[in-house]
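Omission of a single protein chain aside, the complex is shown with its protein chains in their original locations.
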């Protein structure tokens, strides 16, 4: 089979120095006993990649050492480690980010995205694109725990959205999981916020309200299933709307996917007594919020890190069933040689870019 | 039986006007079909009483109308409504605060302390001492839902602590309930914080750390079972201690019972990845905290209102078993005629007052 | 408004003696302060009605006393008790069966279908059609807790299926609720089993397998969304199929909606290690099953009684959204005067009857 002809070297995006990505020739890596080699067909640009490039995150290889970024990718299994039988050569797969160490108390309890040995590769932790080489390359090696088979009806481009979508499903998992019939509000129409909208609808939420500031993004949210959108930039009032929709009670689940200085306070005004807030955005700085409201009303505040508890599998299933269509997020497609343009397009939201996909096999 | 001789009138503390409590003669109330009449033997002063007196809380009768405060009380059942068979005449009982409406979605789901009809007596909600007459009186009427039998071995004074203790057990309930073997930190050695310490020990927590600013309160905490106390006023560092105790991981459960401007941030520094914070204090104003840490580490933030989910029953059981001894909180005992002194002592922490108990039957 | 003209008397089906239903003239009842009077537009025949008629269930009025059966009904609110503002006169509503007492520990914890005062009307419990007059009548009185508003797009006939569907959603609630992406097997294609199939699909289950013995019912299951059906009467093997579908692991959730002598054993063979079985059928006699398999594989066995935890609301929401279409269950429609034929049709599955609906306003 053609995909068995694995070359010795490959093109890969290397993080040369702080802020500097460069396309270089690298050896094609070999999978260990529990790993597979993937021929990468699509890799998405994510906000996390910008932090990796410009700031350096905990557990990341030092700037200057050989390191390939990219953590949202899909491709074809071309080689398997000795113990791997979970996938076959030729299987089409998408990846999860987090491979926990499997030996800390969090991993043993199933909280592998909160692994206490984050970044410690010797002890078994690995997060491709963060602490180990990632997917902006022709080939990538992944632990079998982070590899999920995708059926023919899902394209590679669609598949790379499953990592982000898995995050959304994990958010609802933390909120109890059973949101069918509940009114859900999402604050912040970024890629995760938009996935939350689509996920909420796929799970049977009664009404889904999307709150944001950019009309174009709200339009995408509407197309993805939001029953109502609120543009607070235009002076529209989400609290008034949600009070009307819920008979003055508030929403059962409110997601903060904005992470701004005021978004949590907005969530506290939107949630009903004994309701749930899920914080999915990484707040850049300390947040000021009237948390006394949460205490007074028995509101629980949940958080998630990553796409934990196998929620990528849930996202995949719903996409396969045709209940989760995120194609509208796929705004731009570029070749690996255009990596700089890809990052530029994503970072500056050129042409209202949402998700920019790079195709390593097309040059 | 002597307790069946119910007088027509009684002494009761009335909230005459904003900030003004006065001992007056009132008719002894009659219980409705689902209610009992209690001869009050002990009633504690709580921070909530001060808010009721000075600010007025939602659902409270307007200042100037007849209204008796007091919500932590115990006594003897002297009369029963037509349908009541859960308790007998002569039974010794303590009360819970919250009687939900029984018809909103929160009550139907068991979240009666977050009743959506709070303060609506016509619809069935009642919170004695908050929205209906309370326990600073010789007699009080309570719905059977808020009445808990106490055995002989628990005194009335001890019993009034069960409302506060129930709050502590509800806090651990929200955090999953199963804290045996876990390291627990409590920030804030007020009455609830001290109950949290004692409750954590009774439930089998591995190490319990109490963080505060006043040495006398920390001493009480130690006597109630805290394995370690940290006086941040003296420059002691709770984070360093907890890191040492937990092998650098952090505490499984951290309770914010302080509600200060910085206490939540302290909690965020103390909790371990995938751990839990429980906010039990009513923050007086918006809080600023680095919630990004919670998101980054999958930390869940829980809240409680009141002594929900029947946790007073848990507290009672452990007190009866001798595993929860809170006697040290009972610092002052006064007669009903000394109500002003009682409030003054509590409010100004005269002689390091923690819990001030008033005895309506002693004059 | 026309519906305010409430007559003094009405036609109602009365349980005259054990096994004997008769259409009689009765006074139209008056709602209490927390109740509403409903003009019944549709009432379904259920297996429970047969037990009420022929055996008498706990809490049921003695045979011979005035008692109207029927617990799956929908209609229009024509009168409200003094405290009711949750619904308006003229609102179209469907009913739930269980109104808990609101004062036992189960009700206080939200488990109102397991009320410890079942059948004790004085203490507040009520189950229309079981312990109080039900819906085979022109009018019925219901507590506001058991009344759910339905939108215009749902017909009365469709609405009466929501009680059964609520049972199905409660079953998945007990199994954790978050079944999106999971493979689900339903054993037993009765009305509840068929609702389970449709509910599982609406909630995003990956594959749904229906196991039964009658081809006509399996066909209905397929039309309701079952991905696979297995006719064990024909020698088809559900275990083999489920093993193939799940890579040899077994199904995440298996529902026993058959309640036969062997159905639980079949479920034990179908479920995966650490999976869940939900028993929704009332076994008529002691069951023999190899429960050691459950212990060996960490399988949890859940049960449900009724349509608890407000799951009728979830069912309603999904029906309104067009994700839960149960119309195929509505096989027969008759007038109130045809009550005997209605019961006969249902009991003997005349013309493959599934759900027989009676229309009290059409004569």
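Lettered A, B and C in written order, each chain numbered from 1.
We adopt the following convention: a contact is a pair of C-beta atoms (placed from the backbone, for glycine too) under 8 Å apart; a residue touches a chain by one contact, two chains touch by 3 or more.
The shown structure was predicted, so the numbers you read here are calculated from the model rather than taken from an experiment.
Only one of C:149, C:214 or C:302 touches the absent chain when the whole complex is considered: C:302.
Of the options B:84, B:107, B:316 or B:354, the residue whose C-beta touches the omitted chain is B:316.
Contact with the chain that does not appear here is found for just one residue of A:110, A:151 or A:247, A:110. Residue in contact with the omitted chain (choice from C:78, C:289 or C:342): C:289. Listed for chain A, the residues touching the missing chain in the whole complex are 34, 82-83, 86, 102-103, 105, 107-112, 122-124, 144-145, 309-310. Annotation for chain B: contacts to the undisplayed chain at residues 169, 172-173, 176-178, 180-181, 202-204, 206, 313-318, 321, 323.
In the full complex, chain C contacts the hidden chain through residues 105-106, 109, 111, 113-114, 116, 174, 249, 259, 264-265, 272-274, 279-292, 294-305, 308.
The rule is simple: only the chains that are shown with their structure count from here on.
Distance between chain centres (mean CA atoms), chain A to chain B: 42 Å.
Look at where the CA atoms of chain B average out and do the same for chain C: the two points lie 41 Å apart. Counting partner chains per residue, chain B has residues 105, 109, 111 touching two or more of them.
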